[in-house]
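One chain of protein is taken out of this complex; the other chains stay put.
Labels for the chains are A and B, by order of writing; each one numbers its residues from 1.
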Amino acid sequence: MITIGIKIMPRDVILDSQGRAIESSMKSNGFQVQSLRAGKYIEMTLPAASHDLAKAEVERMLHEGGLFNPLIEKYDIYFN
Amino acid sequence: MSLNVGIPRFLGTNCDEDVKRWIESKGFRATYLWYEDRFESKDFDWIVIPGGFSHGDYLRCGALAARTPVMKSVQEFASKGKPILGICNGFQILCEAQLLPGVLLQNKNLRFIDQWQTLTVQNADNPFSKMMTTQQHIRLPIAHGDGQYYADSETLQKINNNGQIWLTYDENPNGSALNIAGVTNEKKNVCALMPHPERAQFEWMGSSDGELFL
Partner (left out) sequence: MSSDLSQNLKIYRLSMEEYEKMKTLLGHEPNVIEWCLFSALWSEHCSYKSSKNHLRKFSFRNSNTPDMDGENAGVVDLGYGEKIAFKMESHNHPSFIEPVQGAATGVGGILRDIFTMGARPIMSANYLCFGDIEAPRMKHLMKGVVKGISSYGNCVGVPTVTGQTNFHPLYNKNILVNALSVGYFGPEQRMALSNASGSGNLVVYVGAKTGRDGVHGASMASASFDDDSESKKPNVQIGDPFYEKLLIEACLEVLEKNLVVAMQDMGAAGLTSSSFEMSSKGQVGFILDLKKVPLRDSSMTPEDILLSESQERMLLICKPEKLSELQETFKKWSLDSAVLGEVQSDRKVKLMWGEEVLTNIDPDLIVEEAPRYDRPYQPWNSLQKTQALQAPEKINFQSLIEKAFKTSKLNRFQWIYNQYDQRVGARTATACESAVAHARLDHSGRGLALAVGCRTDLMVMDAQIGAFDAVYYPAFQMALKGSVALSITDCLNFGNPQKPEIMSQFVASVEAIASASVQLNAPVISGNVSFYNETLDENIPPTPAIGMVGMRDSVEDILPDYFQAPMEYIVRVKMDWLQSYTWLNSLEQKVSQFTENTHADIAGFIKQCQALDQKRQAELIPITSIKAIGLGGLAVTCLKMVQGNVGFDLSFDTSLIPESELFRDELYSFIVTTTDLDLTISFLKKHFKNFPVDIRKVGETVTEKIHISKKIILDFKTTKSQFEKGL
């Protein structure tokens, strides 16, 4: 089993309304923060034989399985 | 009897006007409390936290609203044993502020649900149930995306035994544990529910059971 993490964030040009609201709230409460963007993190295990095969399968999930929306999101893949 | 009711207003609160009209229709005095301001407990008899999408429901429902200056005053108000009613987003905020046990998760079907529900009054021994009797059935509308009540089994057992389960759904629409639609705190002064009593004032609205709450 291979465990993979996928970080999905809004694309840089896209408005991140969630990040904006959280950033504003933190600043209001006096916390020191310069900028904040929010996304989601997905953790999954795959029955793949190698890191490369696991990555390939995750890429398929992302692009064919709709795991992310390429119009408004970008992703990074991590191995733990 | 005329009461002084404080209605906290957060950025994104939607049901403040509805609640104000509802409270005032009873002859009570309602005052908006801006989220950035503190207030004195002695100035109010009740606090009613209305529904809506405070801070857009971003991060977690009620999470950002729970950590505002007005809520510090609400905490004090609660500690004095004075009555607080939370409706929908108000329920979520009270949980995030740890004034009520449990948390409201996303509805089981992952969608917003707007529909009429029949509820059963499980315990009527709190300031907002004076006109209710236990096992009474009432009809109120729900309109929420995050109404699935969750608490760990230990907490659920505790609140059940302590008579803190206020209202339950006859037909569970969102996966709430023990069909919970509304709960109170241990002292039974802080009460909250997901359905909207202010949207059931008159028969033309679809039900007038909301009148039982004031």
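Quick notes on this one:
Here is the rule we use: a residue touches a chain if its C-beta (ideal position, glycine included) is under 8 Å from a C-beta of that chain, and two chains touch if they have at least 3 such contacts.
As the structure is a prediction and not an experimental result, all values here were calculated from the model.
When the missing chain is restored to the complex, the residue among B:P69, B:P127 or B:G145 that touches it is B:G145. Within chain A, the residues in touch with the undisplayed chain are 11, 13-15, 17, 20-21, 24, 63, 69-72. If you put the missing chain back, the residues of chain B touching it would be 11-12, 14-15, 17-18, 21-22, 51-53, 55-58, 111-115, 141, 143, 145, 196, 198-199, 201, 203-205.
As a working rule, only the chains that are shown with their structure count from here on.
For the pair chain A and chain B, the distance between C-alpha centroids works out to 34 Å.
Here chain A touches chain B in the complex through residues 17-18, 21-22, 25, 28-29, 38, going by the rule given at the top.
By the touch criterion given at the top, residues 36, 55-56, 58-59, 64, 67-68 of chain B touch chain A in their complex.
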